[in-house]
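Okay, here's the structure, questions in a sec.
Left out: one protein chain. Kept in place: all the others.
The block that comes next holds subunit A.
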């Protein structure tokens, strides 16, 4: 989850880099996208070692064989349109040209309330902004933790 820092986030000689607005926005988008994920770990099935001549398959692999065959015939049966992800489906609906109300127009508008700020380390209300990344912090202790952990490491 903690990504390697790249060029845009490198600490210059003796001074901290300031992330530009576009980078901050990308970072936020990535954080929000992560909250949509079904899993963070790899599929246990895909992490199995490839079966070699010496690989001992678990006993229930036999019962799983016919399942796999069934899946294949089903795959043939399902035409292309049964295999589209959300983004593709949304684009195909072409909603921006369709009559409202629709999926897009039903989205709740931005809030009219002022934003509230919380320390990105401990979660308590914060009064300070990290000059480097725009993250919030509440105390010098949390700022320290923030700089050592996420401040520049979360950047694309």
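The working rule: a contact is a pair of C-beta atoms (placed from the backbone, for glycine too) under 8 Å apart; a residue touches a chain by one contact, two chains touch by 3 or more; residues count from 1.
Note that in this section contacts and distances are computed from a predicted model.
The chain that is not shown carries the UniProt protein name "Actin-related protein 6", picked from "Actin-related protein 6", "Tubulin delta chain", "Cysteine-rich DPF motif domain-containing protein 1" or "Protein farnesyltransferase subunit beta". For subunit A, the residues touching the absent chain in the complete assembly are 1, 28, 31-32, 34-41, 43-45, 47-48, 57-58, 60-61, 64, 67, 71, 74-75, 78, 81-86, 89-90, 92-93, 100-103, 106-113, 115-116, 118, 121-125, 149-150.
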